[in-house]
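Heads up: the structure comes next, in structure tokens.
Of the protein chains in this complex, one is absent; all others appear in place.
Here is subunit A:
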Amino acid sequence: MAKEEQDKILNEVTQSDYKYGFSSNIETDSIAKGLSEDVIRLISSKKNEPEFMLEFRLKAYRHWLTMKMPEWAHLEIPPIDYQDIIYYAAPKQKAKLESMDDVDPEIRATFDKLGIPLDEQKILSNVAVDVVMDSSSVKTTFKEALAEKGIIFCSFSEAVQDHPDLIQEYMGTVVPYRDNFFAALNSAVFSDGSFVYIPKGVRCPMELSTYFRINAENTGQFERTLIVCEDDSFVSYLEGCTAPMRDENQLHAAIVEIIVKENAEVKYSTVQNWYPGNKEGLGGIYNFVTKRGICEGANSKLMWAQVETGSAVTWKYPSTILKGDGSSSEFYSVAVTNNHQQADTGTKMIHIGNNTKSTIISKGISAGKSNNSYRGLVKVVKSCEGARNFSQCDSLLLGDKCGAHTYPYLEVYNKSAKVEHEATTSKIGEDQIFYCNQRGISTEDAIGLIVNGYAKEVINKMPMEFAVEAQKLLAISLEGSVG
């Protein structure tokens, strides 16, 4: 890392606190609190959706009514009043936008504060961005450049209008609405998200990126991402999240579905920095996310890389169904919890195709009074020959009031499978910090050095731009946690 970069990080670290915690004064178009079939019909009609969408939503809603919030995770969550949430809030805008100049200046200012240049700079940095604020996608850059290659990258709502056949074919095929409580809720009320379609044989020439932000008060964010990669195609997709500071808890329940066909490859990277609540544990985002991909075709590949530093509660298990013969998946995760944050996160690797391979590298970092759990399933079905898995789950503790837990689940029904699991727990000690101090390194820098060293394997898997952001976030989230 360059020196200037390090200085900047140090400055940010010493200033502490949640730096994304501003809220923007944007006129929003939202509906009344609460959830009912009428609300769902209203969302669907506001979005001018075709009939099949409304049906899907209503089926999901009716199924959700029969379900209970899961309690198996190592999380303490106060009861959530689902009638006290606004299920639709879109920034109000007048007409269709022709160019970037037409975007509401307030919205643009918000994104500038977030450091997302929604303008020509992006062309230079070669990133196409789909920005979702609260529930609606504001503006997708680069659409035309991508369209030339036959790539579709747009908001979910636009996809519903412009490519209903693709949506109908793939939506809910990887994460059915019956899958779990939050998936059902999302399927009923989701308001926007991103859609990516990479045609056969196309390598997406740039990283596709979505930035999510919850802005309005009392709003839930329910976005949905669908990525379809045809045979021999490739895409790297980045997702970032922030939210303003608020005293009440806000709900975020997202779905990500990824379909990877023969010889295709998807890299999905996340930097999640939702507001974690204050030092006393007040406020923060409840983050309940269902992310799943299917390696459908032979020799297909799916990689998940995530840095999770935010949210009061995280419940998230990006998973891969390895269906195609010779398909493979990797999961790299760093989850940081500080103060009163709680995280129960991990992955599932379901080996169905022959000679399928999966790798799991999970690094948990706990500080303050937080709780951090890894929960992972490796399943090899009976007919699957030659499956291989390697899992490594490490926990790092700062201080003695936090907790780290590992819950590996192995279900292996075929004798030819090779499954390995390694786990370690370590602690950043006062002696390590002092050792660094004695060599002239300050305590904050020492923590940054140690934590980034610990998380290196995961951060190295992220695209460059994200890796720098992730390193900063690690240092910032752990500020003041030792000494």
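FYI, a residue touches a chain if its C-beta (ideal position, glycine included) is under 8 Å from a C-beta of that chain, and two chains touch if they have at least 3 such contacts; residues count from 1.
The rule we apply is simple: contacts and distances are computed from a predicted model.
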item	value
UniProt protein name of the chain not shown, from "Fe-S cluster assembly ATPase SufC", "ATP phosphoribosyltransferase regulatory subunit", "Glutathione transport system permease protein GsiC" or "Heme-binding protein A"	"Fe-S cluster assembly ATPase SufC"
Full-complex contact with the absent chain, from A:68, A:415 or A:439	A:439
Those residues of subunit A which, in the complete complex, touch the missing chain	3, 426, 429-432, 434-443, 445, 449-450, 453-456
